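With one protein chain removed, the remaining protein chains of the complex are shown where they sit.
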Amino acid sequence: MPLETLLAKLDSFAVGREMHSFASLLYPWCRSITGDGFRDTLYAVIKRIPIELHEVPSGTQVFDWTIPDEWNIRDAFIKNDHGERVVDFRNHNLHVVNYSVPVDRRMSLAELRLHLHSIPEKPDWIPYRTTYYKKAWGFCLSHRQLTALPNGEYHVVIDSTLKPGHLTYGELFLPGQMEDEVLISVHCCHPSLANDNLSGIVVATRLAQELRRIDLRYSYRFLFVPGTIGSITWLSRNEKIATRIAHGLVLTCLGDPGGFTYKKSRRGDAEIDRAAAQVLRWSKEPHRIVDFVPYGYDERQYCSPGFNLPIGCFMRSPHGEFPEYHTSGDDLDFVQPEALGDSLVKLLQIIDVLEGNYRYVSLNPKGEPQLGRRGLYGAIGEQVMAMLWTLNLADGSHSLLDIAERSNIPFSTLKTAASKLREQQLVATIA
Amino acid sequence: MPLETLLAKLDSFAVGREMHSFASLLYPWCRSITGDGFRDTLYAVIKRIPIELHEVPSGTQVFDWTIPDEWNIRDAFIKNDHGERVVDFRNHNLHVVNYSVPVDRRMSLAELRLHLHSIPEKPDWIPYRTTYYKKAWGFCLSHRQLTALPNGEYHVVIDSTLKPGHLTYGELFLPGQMEDEVLISVHCCHPSLANDNLSGIVVATRLAQELRRIDLRYSYRFLFVPGTIGSITWLSRNEKIATRIAHGLVLTCLGDPGGFTYKKSRRGDAEIDRAAAQVLRWSKEPHRIVDFVPYGYDERQYCSPGFNLPIGCFMRSPHGEFPEYHTSGDDLDFVQPEALGDSLVKLLQIIDVLEGNYRYVSLNPKGEPQLGRRGLYGAIGEQVMAMLWTLNLADGSHSLLDIAERSNIPFSTLKTAASKLREQQLVATIA
Partner (left out) sequence: MPLETLLAKLDSFAVGREMHSFASLLYPWCRSITGDGFRDTLYAVIKRIPIELHEVPSGTQVFDWTIPDEWNIRDAFIKNDHGERVVDFRNHNLHVVNYSVPVDRRMSLAELRLHLHSIPEKPDWIPYRTTYYKKAWGFCLSHRQLTALPNGEYHVVIDSTLKPGHLTYGELFLPGQMEDEVLISVHCCHPSLANDNLSGIVVATRLAQELRRIDLRYSYRFLFVPGTIGSITWLSRNEKIATRIAHGLVLTCLGDPGGFTYKKSRRGDAEIDRAAAQVLRWSKEPHRIVDFVPYGYDERQYCSPGFNLPIGCFMRSPHGEFPEYHTSGDDLDFVQPEALGDSLVKLLQIIDVLEGNYRYVSLNPKGEPQLGRRGLYGAIGEQVMAMLWTLNLADGSHSLLDIAERSNIPFSTLKTAASKLREQQLVATIA
């Protein structure tokens, strides 16, 4: 099936509900950068798309980094004098600082408070904290909970393990006509946080499902990795493959109700940067195109100077710019089926630009060809203008995206026009 | 005579009246893309400038096109029951759809109406319609006329012929010092329409008359062609000459009272584009510089990708943007002598830029030369600044137009300064 047919048929609302339902399944699990929560997430993905799981042993050197010990957690709580769980991991996995070392001690409130984290400005939300590379432990709780804790002795238990194991990541390769690849990367290391990062996982999964149904020019590679260490691990094991990456996107925060934000690759004028801008522009919806900065998600690694891959980051509200970010407020209500569905559509449209962005040569480059006798010339409207522009710039040096940018005509209109011209043997694509 | 002397002497108002008078002579004739109306027009031009006429037989292949049969018309009318001519070609040649096949039939109003064209929004004007490449016939009339037609039987006659003959075009070559050519092209295929295209014909004719009186650096080639098929025909027969075209302009709509519009060549930064912008900018009159689009006049053909010539289109009000366009409202009153004269002046100024746009090298490039002892240094005004700029950028890589753009000093001022510096052997032009 051609991609444009798929796009025409897609029921984005139904697909959005399905993605939201998948997110609901994944939401309660306690993910981290290693461990069974991460693995369980990939097992759920694997029921939808045939990703391959990779296990990399703790202690493995990956460029400047070392795979840490694997972290797993069964239970955690703070009990008061009466033996009541006043903070309980079973209620919310954000309560435990991710990667906390095990602890089982009694202590005064004063001592305990050195290990407690809350956000005074957002008194109802539990913050999200991690301690991946520093051995420590802690609890997170709402500021209201924190300030209500009476003096007294507390029993503090974190039933976690931190020992040699593996870092896990998932990978799916969809071969296309070309060896050149489009990379789609999502980080999957966040526990009960819906927009960042469950929305990325469910949209990437669904995107892969859709792409499997269509004829692809590019090959596609999907990565489900823990943030930072995961992309670094993949890059360190796949330097050759990285040279084949022609375009790529890091996906996250795709379920909130905000407008889209596209963060450009380090190159700033890569084809993916222009394809994303093209789609967002003609959506006529509010959106932002922002320049690359070396802070954010895994584009930091893909765009490090040793790789400098043409990979941008596609989001709705960017990290740090919505109040729910990295708190328990980023829950399943914050993420909306419509937004997820719309995000998928935009991604398919961006891919449609990449897939259809051929360069053309006119087979009648001298003077205009006579469109009238081929039934292609009528009242001057967007279709005729799209044909005239395509013919005029079909000199082998302009891609269809170049033509779209110069003519101010949407890529999709030009694609239709180019297709008609190709049928009439007026233009040909070049390799 | 140097061009600047000619410009200084030119009485643009008198010249404008002469051009308007020439347009008045040509106005009544029924031109088309072939036929005697077109020939007669060239015969009138030939009385002013020695153009050469070319006749290309019907059926000749010109790139993707074929020269059509030649069309001629003697008479046409619609008679009512009483034998009165209610629509009469003798009143206005726009009444017949141009290239109509012959017809001599009686028919009801209902049947006739399928062949009638009017403009409801402009009820007093007759529209201009053509059917060059589709065998059909029709009449054009004002909407007021159309709605006043009573039911009844009508006698419809178009006394035209459509049979093998020739496509005609005119060409004038003015040799200059260089083989490089400046092309001036006007389409001459419109019947009684004054701004589009008689203004182009009369201004081009007068421009050629003026250029014949002066010493030229470039060679100049004037083309009087039917639109589209004419420029395609010329290109197909002159591919080698086309490679010598260094600059060019398509002229049309040069008699209306609107401000100037310059439409850039496909290249967008050709010297002709910058020369036109330079002249219009320093005219300090309202004007527009618009980007190339592959729709318009014969620049579409000259700027097709197989040629991509540096040819723009010089107009006052552009096609489709004045209400009289392609209606009987585009008559001799709409076209004004002052506007025609002013158009000629601007064209001569543009040519003055092209002719004078040398690159210079300083013969004293190290430090400033001492202008004072040569009597060139006085109070700092535009003349001294023009000399300092010319000396400073006389490094062989800047043309005088480059210097004008960078210094924000008019080209004509710099030309005078450069001339003084050349007299003092402080700068030299390079080839």
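In this document, chain identifiers A and B correspond to the written order of the chains, with residue numbering beginning at 1 in each.
As a working rule, a contact is a pair of C-beta atoms (placed from the backbone, for glycine too) under 8 Å apart; a residue touches a chain by one contact, two chains touch by 3 or more.
For clarity, every value in this text was computed on a predicted model and none was experimentally measured.
Only one of B:Pro102, B:Pro257, B:Pro323 or B:Pro365 touches the chain withheld from this view, namely B:Pro365. Within the set A:Leu235, A:Leu251, A:Leu393 or A:Leu426, the residue that contacts the chain not displayed is A:Leu235.
The chain that is not drawn here is touched, among residues B:Ala76, B:Leu391 or B:Ala418, by B:Leu391.
Contacts to the hidden chain, counted on chain B, fall at residues 362, 364-370, 372-373, 380, 385, 388-389, 391-395, 407. The omitted chain makes contact with chain A at the following residues, 62-65, 133-134, 228, 231-232, 235-236, 239, 266, 293-295, 300-301, 303-308.
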